[in-house]
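Taken from a larger complex, these chains appear in their original positions, while the remainder are omitted.
Per-chain numbering from 1; labels A, B and C assigned in written order.
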Amino acid sequence: MSDFKEIIDSLKKFRDERDWEQFHNPKDLSLAISIEASELLELFLWKKAEDANIEKIKDELADVFSFAFLLADKYNLDIKDIVLNKINQNALKYPVAKSKGTAKKYNEL
Amino acid sequence: MSDFKEIIDSLKKFRDERDWEQFHNPKDLSLAISIEASELLELFLWKKAEDANIEKIKDELADVFSFAFLLADKYNLDIKDIVLNKINQNALKYPVAKSKGTAKKYNEL
Amino acid sequence: MSDFKEIIDSLKKFRDERDWEQFHNPKDLSLAISIEASELLELFLWKKAEDANIEKIKDELADVFSFAFLLADKYNLDIKDIVLNKINQNALKYPVAKSKGTAKKYNEL
């Protein structure tokens, strides 16, 4: 069984035992991803990167992944497919020759 | 090779060809996750969940995953471990008997 | 006429000429505030604070304010009242003696 399937099955089991699928429409799942990403971000607020608490980072990053996995599952998306496909798109927007060593956005290169 | 390793290796190859690791400190990676989560959210703005564009959702969700994978890699985190561990924590905060069928937060149950 | 009233009247005139109030429920207005805050944040991504583009900051901060004003108006909130009230609440959570010179959250003081 793939890593993804095992994680997503665990998340859905947890969800279904609580009868929470009724709340998990894609719009609210996207809100949840954004809210969890912001809780992760808060661990770095007013701080240098190296001063953030790694145990809390694990928890908040796990929350981001959890809702992202649930949204992917909602649309039956293959996570490896969509990420590798996006890398290919980005390779066209960010050719190595123009983007090497610069953090500029593609529309400013 | 696990799904995760294959994806993360592809993301790091893309990053390193462009010499971008210098920008990828954990604080800015967390900003990136949050910004991408917000771009995903924008696909649902002023709309019902079912009216969002699925092709764009794939792209924005892929971006969320990409930076989340890169942050996990930065700290050498095992994604399956942190997610399953968080599910166990949440099982204590949200016992089935109290949380079934309600979207209340654990501190309001 | 107060500053607030003049700005909010301009925002509502713009909105009503386009018949957009139908989209502006408080949930979607909150999404809009969060999305605009993230576009502001993106101006600082991979950068030091001083390298962000001030003209773009003006535009994105204006967007944050615009939707925040519209949400305040939706609930008939007096902005001065809610901010001064929150300062008073925060003064209790962050007494000067304990919080001076530290960025810790109140629950870690």
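Operating definition for what follows: contacts are C-beta pairs under 8 Å (C-beta built on N, C-alpha and C of every residue); 3 or more make two chains touch, one makes a residue touch a chain.
Nothing here was measured: the structure is a model prediction, and the numbers come from that model.
S.K.: With 3 copies present in place, identify the total for the complete complex.
M.R.: For the whole complex in this structure, the answer is 4 copies.
Basically, only the chains that are shown with their structure count from here on.
S.K.: Shared numbers divided by all numbers used: is that above or below half for chain A and chain B, i.e. same or different?
M.R.: Counting shared over all numbers used gives more than one half: same.
S.K.: Since chain B and chain C share one sequence, what rotation angle in degrees maps the C-alpha trace of one onto the other, as a multiple of 5?
M.R.: The rotation relating chain B to chain C comes to 180 degrees.
S.K.: Could you work out how far the Cα centre of chain B sits from that of chain C, in whole Å?
M.R.: Those two chain centres are 25 Å apart.
S.K.: What is the distance, in whole Å, between the centres of chain A and chain B, each centre taken as the mean of its C-alpha atoms?
M.R.: About 2 Å, centre to centre.
S.K.: Multi-chain contacts only, two chains or more: what residues does chain B have there?
M.R.: Residue numbers touching two or more other chains: 23, 28, 31, 34, 37-38, 41, 44.
S.K.: Contact residues on chain A for chain C in the complex?
M.R.: 31, 34, 45-47, 103
S.K.: Give every residue of chain B touching chain A within the complex, in rising order.
M.R.: Going through chain B, the ones touching chain A are 2-4, 6-7, 10-11, 14, 17-20, 22-23, 25-28, 30-31, 33-34, 36-38, 40-41, 43-44, 47-50, 52, 54, 57-59, 61-66, 68-69, 71-72, 75, 77, 79-80, 82-87, 89-91, 94, 96, 99-101, 103.
S.K.: What does chain B use to touch chain C in their complex?
M.R.: Residues in contact with chain C: 23, 28, 31-32, 34-35, 37-39, 41-42, 44-46.
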